[in-house]
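A single protein chain has been omitted from the complex, and every remaining protein chain is retained in its original position.
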Amino acid sequence: MPEPSQTAGQPSIWRRLWIWFNQTVGPRHFFMTFRPWIKWLGLIAAVLIAVGSVWGLAFAPPDYLQGNSFRIIYIHVPAASLAMSIYLALAVLGVISLVWKIKTAEWVARAAAPVGFVMCVLSLLTGAIWGKPTWGTYWVWDGRLTSMLILAFLYAGIMALYQAFENSPNQGKAAAILAIVGAVNLPIIKYSVVWWNTLHQGATFTVTAAPKMDPSMLWPLLLTFIGFYCWAAALVLYRTCTLILERERQKRWVQEWVEQESRS
Amino acid sequence: MTPAFDSVSALIQMGYHGAYVWSAWGVSLLLITVLMWHSVYRRQQFFRQEAARLRRQAAQAKRQE
Partner (left out) sequence: MKILWQREWALKVRTPAGWLYPVVFFLMVLVLFPLAAGASPKLLAQIGGAAVWIAALLSVLLGMDSLFRSDLDDGTLEQVVVARYSLPLWVLIKVAVHWLTSGFVLTLLSGLAIPLFGLSTDEASVLALGLLLGTPTLTLLAAVAAALTVSLRGSGVLVPLIALPLQLPVLVFATGAVDIVQTGGQVLPVLALLAALLILAVVLLPWAIAGALRLALAQ
């Protein structure tokens, strides 16, 4: 099919995009391209999180039903969402690294896994602390909480696999397979847990009902949400860059970069 | 926008919810700080190792002269 924008010798936008992509996934180009992003993403994250949390903690009006304990939401929701997003990202990166054999995809996954795991644990902890004043108990075996707990175990499995394969070239690939199998399994797990919950529900309360939030409460959440995503992106990029340095330490560009940094 | 609390002590107390909210935020801050610290630590570890290696190489080169 003829490219409408193609003139003689001028590559189309898609071709250019593809070339750019292929260049950037090379370790050195990835490093050089994304290193500046870290600072900017970090800055944006810091501002958004600061504004969002101060707004949410000190300025948003107390909730009609929950009083002030709902303020935990400003850290709980971003953490839970990040935990899920990063796990899915691990699976997508796994597919990319296995199908197109792109090493940097493996390394981004390796960098992101601990971040996702910590976010998962964090969402469980903050959720439990939130639960005590709200439902009277730290833990309840409802669909969402139990799914998050299982996600934590899925993360633990991936981290354990990374650990076990620490000095092997197959580290990334093995974890990729597990991430893909886990991600395909994830909707099944969530469905089964929700189903299990309705089966055993004493019908005491619908724990999963989120409080109806009016806009004055919602805006700070949007800020912290985006802020934490930027933070996670910055942190993952930073960790990936460290991994690139470690894995490519024999290359000359790394050596030169190290010398340059140690002189400054 | 008006502040939701009259005073700083009210902010900390949060009408008996304070312990929960602040402990949740405290735990979050702690874990996030540890994660970030660990990332920086790994980077510094890399630099230490490479700097040591460079020194060794320089010393070897010197000896060979």
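The letters A and B name the chains in turn, as written, and every chain counts its residues from 1.
Convention: a residue touches a chain if its C-beta (ideal position, glycine included) is under 8 Å from a C-beta of that chain, and two chains touch if they have at least 3 such contacts.
Note that the coordinates shown come from a computational prediction; the quantities given were computed from them, not determined experimentally.
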item: Chain not shown, its touching partners among those shown; value: A
item: Contacting the left-out chain in the complete assembly, out of A:44, A:92 or A:174; value: A:174
item: Residue in contact with the excluded chain [from A:32, A:189 or A:226]; value: A:189
item: Touching residue (missing chain; options A:19, A:156 or A:222); value: A:156
item: Positions on chain A contacted by the hidden chain, ascending; value: 98, 150, 153-154, 156-157, 160-161, 164-165, 168-170, 173-174, 177-178, 180-182, 184-185, 188-189, 191-193, 195-196, 199-200
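Methods note: only the chains that are shown with their structure count from here on.
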item: Chain A-facing residues of chain B, complex; value: 1-5, 11, 14-15, 17-18, 20-21, 23-25, 27-28, 31-32, 34-36, 38-39, 42-43, 46-47, 50-51, 54
item: In the complex with chain B, residue positions of chain A that touch it; value: 53, 55, 57-62, 67-69, 71-72, 75-76, 79, 114-115, 118, 121-122, 125-126, 129-130, 132-133, 216, 235, 238-239, 242, 245-246, 249, 254-255, 258-259, 261-262
